[in-house]
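Below: the structure, in structure tokens.
Removed: one protein chain of the complex. Kept in place: all other protein chains.
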Amino acid sequence: MFFHKQELQHKATPTKPDAVFARKLQEVLGGQYGEITVAMQYGFQAWNSHIPGKYKDLLYGIGAEEMGHVEMLATMICQLLEKAPIGITDDAVQSDPVVAAVMGGTDLQHAIVAGAGARPVDSMGNPWSAGYVTASGNLLADFTANANAEMQGRVQVARLYHMTDDKGVRDLLSFLLARDTMHQNQWIAAAAELQAEGTENLPVPSNFPQSKEETSVSYQYINFSDGEHASEGTWASGPTPDGKGEFTYLAQPEPGVPMPPPTRPDSRLYGTTDLPNVVEKIAGTVQDKLHRE
Amino acid sequence: MFFHKQELQHKATPTKPDAVFARKLQEVLGGQYGEITVAMQYGFQAWNSHIPGKYKDLLYGIGAEEMGHVEMLATMICQLLEKAPIGITDDAVQSDPVVAAVMGGTDLQHAIVAGAGARPVDSMGNPWSAGYVTASGNLLADFTANANAEMQGRVQVARLYHMTDDKGVRDLLSFLLARDTMHQNQWIAAAAELQAEGTENLPVPSNFPQSKEETSVSYQYINFSDGEHASEGTWASGPTPDGKGEFTYLAQPEPGVPMPPPTRPDSRLYGTTDLPNVVEKIAGTVQDKLHRE
Amino acid sequence: MFFHKQELQHKATPTKPDAVFARKLQEVLGGQYGEITVAMQYGFQAWNSHIPGKYKDLLYGIGAEEMGHVEMLATMICQLLEKAPIGITDDAVQSDPVVAAVMGGTDLQHAIVAGAGARPVDSMGNPWSAGYVTASGNLLADFTANANAEMQGRVQVARLYHMTDDKGVRDLLSFLLARDTMHQNQWIAAAAELQAEGTENLPVPSNFPQSKEETSVSYQYINFSDGEHASEGTWASGPTPDGKGEFTYLAQPEPGVPMPPPTRPDSRLYGTTDLPNVVEKIAGTVQDKLHRE
Amino acid sequence: MFFHKQELQHKATPTKPDAVFARKLQEVLGGQYGEITVAMQYGFQAWNSHIPGKYKDLLYGIGAEEMGHVEMLATMICQLLEKAPIGITDDAVQSDPVVAAVMGGTDLQHAIVAGAGARPVDSMGNPWSAGYVTASGNLLADFTANANAEMQGRVQVARLYHMTDDKGVRDLLSFLLARDTMHQNQWIAAAAELQAEGTENLPVPSNFPQSKEETSVSYQYINFSDGEHASEGTWASGPTPDGKGEFTYLAQPEPGVPMPPPTRPDSRLYGTTDLPNVVEKIAGTVQDKLHRE
Amino acid sequence: MFFHKQELQHKATPTKPDAVFARKLQEVLGGQYGEITVAMQYGFQAWNSHIPGKYKDLLYGIGAEEMGHVEMLATMICQLLEKAPIGITDDAVQSDPVVAAVMGGTDLQHAIVAGAGARPVDSMGNPWSAGYVTASGNLLADFTANANAEMQGRVQVARLYHMTDDKGVRDLLSFLLARDTMHQNQWIAAAAELQAEGTENLPVPSNFPQSKEETSVSYQYINFSDGEHASEGTWASGPTPDGKGEFTYLAQPEPGVPMPPPTRPDSRLYGTTDLPNVVEKIAGTVQDKLHRE
Partner (left out) sequence: MFFHKQELQHKATPTKPDAVFARKLQEVLGGQYGEITVAMQYGFQAWNSHIPGKYKDLLYGIGAEEMGHVEMLATMICQLLEKAPIGITDDAVQSDPVVAAVMGGTDLQHAIVAGAGARPVDSMGNPWSAGYVTASGNLLADFTANANAEMQGRVQVARLYHMTDDKGVRDLLSFLLARDTMHQNQWIAAAAELQAEGTENLPVPSNFPQSKEETSVSYQYINFSDGEHASEGTWASGPTPDGKGEFTYLAQPEPGVPMPPPTRPDSRLYGTTDLPNVVEKIAGTVQDKLHRE
């Protein structure tokens, strides 16, 4: 169950409206790595988890916080939009290029659709999609996804930080940056803990019997481009992070195997084939007769 | 530049057709974590990278391999579809529930749209979307995204492995599993190398001055659910993975701050407000006069 | 702020697993009118609302409940999937058409992507999209949207009720049906209250000066099809619900106005025009010269 | 069958071109509540309706009108785009910020993709999606959806009205406003008629036996937030709009029920579980043997 | 303006219901090349066309017919769904695998969302997207798009023809096949006419001055794969279809040019760079100071 409290975790009020920045801020609300994504992602991971206890509590404990971040951003965006001009385009351009420029950079649906309100979209207006969510039931994979999400999120907030000098907005961003710092650290710690206690290990999934994979290429770097510097990395020689192998480096792929011959599906699917023309016509006639009614 | 060679990196021929499995296999071709995703993702990361040398070579070197994996899967799917029945539904059901059952589990567009061919979609028929791609320009964030992608991919291939006993299909899957093992290890090694050489560090992005974030909550677990076991994890006490702090645990959030009052945007956006009814009517009349033409 | 409690509002446990029904149940979790839609919709309406007090409290008060409904459905789906067979297609078909039939009707991503977990998608596997959300800032419009959402939702749950006889599932559905009953009534009451107190009225938006609309057709039914029975309805004669007009009926549209002539945009957009061939060539040459290097 | 006549229902010619407004106008052509949505929606509702006569005639009669509105808007947009500058960005910016500002606010695909033509997208460039359409077969639910669509549409047109002072554009908008007034009234009248004649009633669907729903919570407001003003509304006490109950108010939810234990799906789905590490390894070995080759 | 007549262009009644085929038929209603696509496409091409007269009349004349095809298919689908079983999954499976198999192959939203009605989606349930529509303003390009659409459409209908033996369904399909035959021929004739009269020619757009393109590679086949048979085609030697060149064949690409060095965008975007670690730290400190508060 979720409960709502009409308070915010942190102050979310700009010094003054800025409709262009409101649009930019949408990215971390409704983008691929925005707060809706992590709120939903941690929720589904918790519901799909097969372990009671600390990991599940962790997912629940943060998931609800992220829903509150959605709320802080929505609240901020509404205020940034408060005095957005809706004036007449043509006029504005003629008389005031500044206003025109501002209007060119806004999310038009903020005004037309939401009446100066926030929207569940990214900075280019793409509606949030659940296709962004990751929840596989495998916690080591999922915690790595979460660490990535918090990194991408912090990168984006850091970029946004330099696109405004509004003290109120920066105040909120500095709070979000701190929480992203925490959450990066925490998912990395949680991924490490899974491995330390042997619950899940590399390579993920760790209890798939590795004897079933084609082990000759399990730790081999195969270079499909012509750069040679990849041979210098720790991924090209030495022990592998999973502790189960040694990296080797192959400067170029070995010869492949021949492609199988083209398929010949049911002729009633009308794919083009290479049957000689005449045969085809005969076949067509026969086929015709054979086809039911 | 990309060059194509009419060979496959590994044999991709099933022992016999299986149209239902063909649909399942679409997931790792055209799904959120399918081969199209990683091929595109490594390409865009390479093009967007600001460092010449080993990391860029690594991205190019693997990206092209993944395009070849797309090809192997497409080739396999075509063969799995080769003898797919397209017979008459009703008849099949009456006379042969087995055929009917098979048909119920197929991707209908395999037959109707592609003529027994592969498609750039996932196992539920959703077209692949570039919304799955991650390429931020920050390599530590992106390599973590890549490690996750290879983990999710290996989990999915492992699951698929048990959904068929076709030796030819399993042979290909065992190859993909091995490559996913390699690529998981390699992205983890690359992420570690970035940190070891100080190119990029936690928290990402590491050169955003941490003094600008609200440090009081940078390493604090705040529990927004009522489970208590999250306090037991290494993310709740002790040193943080970024080496810059100590985790603390807060059993429940501190009181929040009041929400700002509702906004009052331009009345010509016609949002509902709480102006008293009478005033509103007057306002309406006045507003009417004020509105241009 | 949102808080989570590790309890469910209502029991959500099936008597036994049923992977096919799990897929059907996804519709009311992640479909156009599923619980994610209403949870998000009421949230954004609250954040975008310009009125403090009862309406905002109402939106917050129900929005959080709906997030809990998402959780109940996800929990139910996980249990319905618990013993889903992942066996080998071909074998199953040969030996047990029943199992094959079941597998044909499942959401393949439940197994391949989520490991027998719930997903933020509808019953056909489409990821939830924020394009479903409505939050305009105009409360009469939005409460009507909400009434519709609860009606569509209850219709869907009622249909699902007859697609299972599992007592545990029906128990949860009967709870959701009751809540939908409540919420339909409540949004209709809220819409009526807005009108009764004069805060918002028909036609929406009520404070747009109606003198600016082309009043000659404001209450006229114009019949663009050839059926004649629409003239019998209360929408074809008598007073209008907004209390501001009388319906009239026009059996067929009046003659229209001529279309404007085709546009002639910049020739450098290379749209096809009807300039005579020769002239075109000359123009091409001239244009060529005029184009900046 | 549909027939086309090369006339417009109403004049659709601007006084002068305005490429920025052309983009804004796309919202009511191809947005969530644009004319394509209602044209398609009324069509599918008519085709899916199970009643001959007045309701079906009504849906057909208006659906075709809406297709004509799509045409009027497309025609208007083409003319607004007629003289759109396609000049060189950099130059324009240097020499004429006004032109640059204009260009920043345009739909780039208007020029690049459509050659100064209209497109089936919204004001942010999202392609129209059939995910916007509602047609459930239940007329009371669907007419409520229609009333909402006309309200949202009229709100948007009213907002657009103030974003231009072009007499030609406003002339068309005033026509659309009037039709939206009519259609709001008409769907409300039709919904009322369904109830008056007993064809369909609240709660929708009215012939689902209410005895099957958990009646203890059918008319109970349960407050999941901490605002107290929702108790003041007509949705918190007194008779319910469906005439079948009395509203009650619950200031906070009753205690919930415990969550069910986590599920344990087939181990071959490789979800992370809490089996002790050692056991897991044994299990892994055994499992390995048990798995079919 | 569009007018609707409550008649169908051709009979659209099946001999008996078939819910599985109803789903398949959705492909040609709401798929990439379904009737909604061509109806919308011809409409937008007409509205965006810059030529009065025969081409515009052609687009209008067929566009409205295609809307009628949408209606015929929707009507057919409703009837195919009329007796679709909605019974209890588990029971059905136990007692009647035939029913279970049928249910596995249906569009679940036909029942749950549309109440046995048609939907604007394809056979895999993807909602129709305006991203399928092509209307560039260049008629030779667009008529080629149209020819393709009618070819893809006829291929799909031909495939569907063999997936049913219902006389009523086949009767409708045979009508659609004939219309697709007509429309293929007609768009090819129209494309030829544009060229014959010199209105538009190859290469499209024909009035872009070819002197501005890099003519050394305008008619050169460059082989980026290792197959040699492409050299045998009429596209590898001899005159080109546009009558302006001679095809040549290059067995493999000439050496390319070096890639430009990686870019160095503003450091406040926090992309990873290769600045030495120490320098980076210094830079970070300096940068920190330089950043505005």
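Letters are used for the chains, namely A, B, C, D and E, taken in the order the chains are written, and counting of residues starts over at 1 for each.
Assume contacts are C-beta pairs under 8 Å (C-beta built on N, C-alpha and C of every residue); 3 or more make two chains touch, one makes a residue touch a chain.
Quick caveat, the model's predicted, so the values are computed rather than measured.
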{"item": "Among B:R119, B:H183 or B:R268, residue touching the chain not depicted", "value": "B:R119"}
{"item": "Residue among D:E66, D:D107, D:E150 or D:D274 that touches the chain left out of view", "value": "D:D107"}
{"item": "Hidden-chain contact residue, picked from the options B:G43, B:G104, B:G153 or B:P262", "value": "B:G43"}
{"item": "Contact residue for the chain not shown (choose from D:M1, D:V28, D:L202 or D:A236)", "value": "D:M1"}
{"item": "Options A:N126, A:T144, A:S206 or A:T240, residue touching the unrepresented chain", "value": "A:N126"}
{"item": "Chain C, residues in touch with the chain not shown (by the definition above)", "value": "155, 158-159, 162, 165, 167, 170, 268-270, 291-293"}
{"item": "Where the unshown chain meets chain D, residue by residue", "value": "1-6, 48-53, 55-56, 86-91, 93-94, 97, 100-101, 103-105, 107-109, 111-113, 115, 121, 124-127, 136-140, 194, 197-200, 205, 207-209, 211-212"}
{"item": "On chain E, residues whose C-beta touches the chain left out of the figure", "value": "5-13, 32, 53-58, 60-65, 68, 75, 78-79, 81-86, 88, 111, 115-117, 126, 129, 131-132, 134, 136, 138, 140-141, 144-145, 147-148, 151-152, 154-156, 158, 161, 170, 174-175, 177-182, 184-190, 192-193, 196, 202-205, 208, 210, 212-225, 227-230, 232-235, 240-242, 245, 247, 253, 255-260, 262-266, 268-271, 292"}
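In this text, only the chains that are shown with their structure count from here on.
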{"item": "Relative orientation of copies chain C and chain D, as a Cα rotation angle in degrees, nearest 5", "value": "180"}
{"item": "Numbering shared by both copies at the chain E-chain C contact, with half separating same from different", "value": "different"}
{"item": "Distance between the centres, which are taken as Cα means, of chain D and chain A, whole angstrom", "value": "25"}
{"item": "Touching two or more other chains - residue numbers and ranges from chain C", "value": "1-9, 32, 48, 53, 56-57, 60-61, 63-65, 68, 75, 78, 86, 88, 97, 100-101, 103-105, 111, 113, 115-117, 121, 124-127, 129, 131, 136-138, 140, 155-156, 205, 208, 212, 224-225, 227, 253, 256, 263-265, 269-271"}
{"item": "Chain contact topology (line, ring, star, complete or other)", "value": "complete"}
